[in-house]
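One chain of protein is taken out of this complex; the other chains stay put.
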Amino acid sequence: MTELVNILAVGLLLGGIYALVSVGLNLIFGVIRIVNFAQGEFVMLGMYGAFAAQITLRLDPYVATVLVGPALFALGAFVYWVILRPLQGQPMMQVFATFGLLMILENTVLALTGGTAYSVNSGLTGYSVSFGPIQIGLPRVLVLTAATVVTLALGWYLKSTMHGKAIRAVAQDRNAARLMGVDVERIYMVSFGIGAALAGLAGCLLSPLYTMSPQIGMNFIMPAFAVVVLGGLGSVKGAYFGGLIVGLTEALAGFYLDPALKQAVLFLMFIIVLVVRPSGLFGTAGAEEVGLREQS
Amino acid sequence: MSNPDTSFRAPPDTPVAMPRVRSFVGELPLLAFVLAACAGLIVFFTGNSFAQNLLATTFLFAALSTSWNIIGGLGGQFSLGHSVFFAFGAYIAARMHLDLGLSPWLALLPAALVAAAFAMLVSWPVFRLRGPFFAIATMAMTEVVLALAMYFSSITGGAQGLSIPFKAGLHNMIFRDRMSYAILMLCFLAVTLIVMAAVTRSRLGYQLRAVHDNEDTAEAAGIDVLRTKLVGMGISAALTAMGGVFFLMYVRVVDPPSLFSLFDIGVKIALIALIGGIGTIYGPLLGALLVVPLEGMLRAELGGMMPGSNLIVLGFILVLTAMYLRKGIAGTGTDLFARIRGGR
Partner (left out) sequence: MTGFLEIRNASRHFGGLKAVDNVSFAVEKGEIVSLIGPNGAGKTTLFNLLTGQLAPTHGSVSFMGRDIGPLRPHQRARLGFGRTFQISKTLVSMSVLENAMIGAFLNDRALPDAARHAAAALERVGLAGVAGKRSGDLTLGERRRLEVARALAMQPHLLLLDEVMAGLNQTEVQEIIALVHQLNTEGVTLIVIEHNLKVVRAFSRRVLVLNRGQLLAEGTADAVLTDPAVVEAYIGGGASS
């Protein structure tokens, strides 16, 4: 019994990581209808950002979020404006462009670091929290907490602030929003920036947990795709619960089948959901088909 | 009712000056010329084993990309998972060679058939998805099969991989000199180009393009969209698997991460087609002639100092192509030519 509780706890914490990584991806998809293949690289940059802040400014990675988040917001906004804005209504070209960006970011970091594996220390690494019979490292708890807070905060922001309402209006019908005087391009740029900043935040919070490598983004992007597809394309809440589901699935498959097969099980499930219920658990039906066409 | 315009009453069989529709046979002279030019490159670089290596790789990737272009370009189904079929070919040939001592030449047909059957089976459900979602699903499929390949190490050799003993001879498809491999890959390229040309200049090719442009129109015109996609995918996967056989005998050491590599196989063959010209017959060859030597030279020049620099350049090419050269080199060239000739 303790064993099962342990696995569930591991799964939930892993799910927290995936949820945090996926929220930004799904925001970008929901608003701009772009599938951003480079989202994992934004997480990777967040991790290296935390590392850079540590060696130059001796900042704790948790503190570094205040620098890394805005930096990635700026990068995201720049990427949107320069590369993706001209590709409106060309979904496949957007895929290729973000894939190219993925290659550029990953390999630039590889070229700069020469592939040396770095890690980051935090003052909080040593602490752990006990829940009944199980002990959990504080950094992992913080990730799950952060995922929950970010989901709630983003949900509140989209629902209650003027700017959030504008974002939702654009997500629903960009032409109507344009007619209402919303600056759609600016909303897209800001949304892409927020998505990138959330990835950067995730990177900082994950940096004490992982040994960094330039290729680590790929480890995040595929589960993140599974998360958004399971949870529902374009839904913030969906990314959160989708993350938890993916985390639990991976933990359970790893334990009951074989750790080597957990990826296979996860992606098989992913393909099945994609085919059987493409709108996911919280998404709008038909988004996978019509969502990416230029709205007319 | 008023008198209708006379042009409407013209009987259906009146001869009119219609643009010629190029047939497969009409495609052959250019095809022969292109292949001869490629052969000329091999002859020109006689004795230069670095160049012959580069040519062999270029022709292999041109052939793989041409195979991808049948479903990816003509049919518009942007698969990023073709490495799966590629790996199928390599593993089928490896098992037949290592366990049964059979020549890799004999593995070509089974590899093609098995890969085509597998491709059609898994594509069946996935073809419901469009655009980026189809691409993501094919990526996920790559991950599933990669995980399985690592797990079933008795077939694939697991993480250590497999190696084919060096026994030179045409029968074994193993050669001492690099030039023979360049010729081998050119022959494979010829096969894929002939198939691509035959498909393009056939009913199937037109129907694939119709499916690419608009599935509703295609269906209303009586095209079985799913069947058309499946046939296109089957042909494409079969050729890709043959490429896997040639690749295996060329490098003789394969492991799952390199065979299933998203960047080095799955995405690269799609990107070569994109750069050269999606859906065109010679686009993938043009793309490969540009990308593969460039990448090879970058890797040789900068690889030690700046690992990954070749992929940075590739990434930039990909972004810029997506932004400014959507139809690729061949597509843009054809447009320009038509514009100049048409005087428009």
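Letters A and B mark the chains as written, and numbering starts fresh at 1 in each.
Here is the rule we use: contacts are C-beta pairs under 8 Å (C-beta built on N, C-alpha and C of every residue); 3 or more make two chains touch, one makes a residue touch a chain.
As the structure is a prediction and not an experimental result, all values here were calculated from the model.
*Asks:* Determine which of the presented chains are touched by the chain that is not presented, and list them.
*Replies:* B
*Asks:* Looking at the full complex, which residue from B:Leu41, B:Val225, B:Val251 or B:Leu302 touches the chain that isn't shown here?
*Replies:* B:Val225
*Asks:* Which listed residue (B:Arg95, B:Arg128, B:Arg209 or B:Arg299) would be found touching the missing chain in the intact complex?
*Replies:* B:Arg209
*Asks:* Would you write out the residues of subunit B that touch the absent chain, in ascending order?
*Replies:* 1-2, 4-5, 7-10, 12-14, 16, 18-19, 21, 23, 201-203, 206-207, 209-210, 212-214, 216-225, 279
The definition used in the following text is that only the chains that are shown with their structure count from here on.
*Asks:* Between subunit A and subunit B, what is the gap in Å from one C-alpha centre to the other?
*Replies:* 32
*Asks:* Hey, which residues of subunit A end up touching subunit B in the complex?
*Replies:* Those in contact with subunit B are residues 35, 83, 86-87, 90-97, 99-104, 106-108, 110-111, 114-115, 214, 218, 222, 225-226, 229, 258, 260-264, 267-268, 270-271, 274-275, 278, 288-289, 292.
*Asks:* Mind pulling up the subunit B residues that touch subunit A in the complex?
*Replies:* 78, 125-126, 128-133, 135-137, 139-141, 143-144, 146-148, 150-151, 262-263, 267, 271, 274, 306-309, 311-312, 314-323, 326
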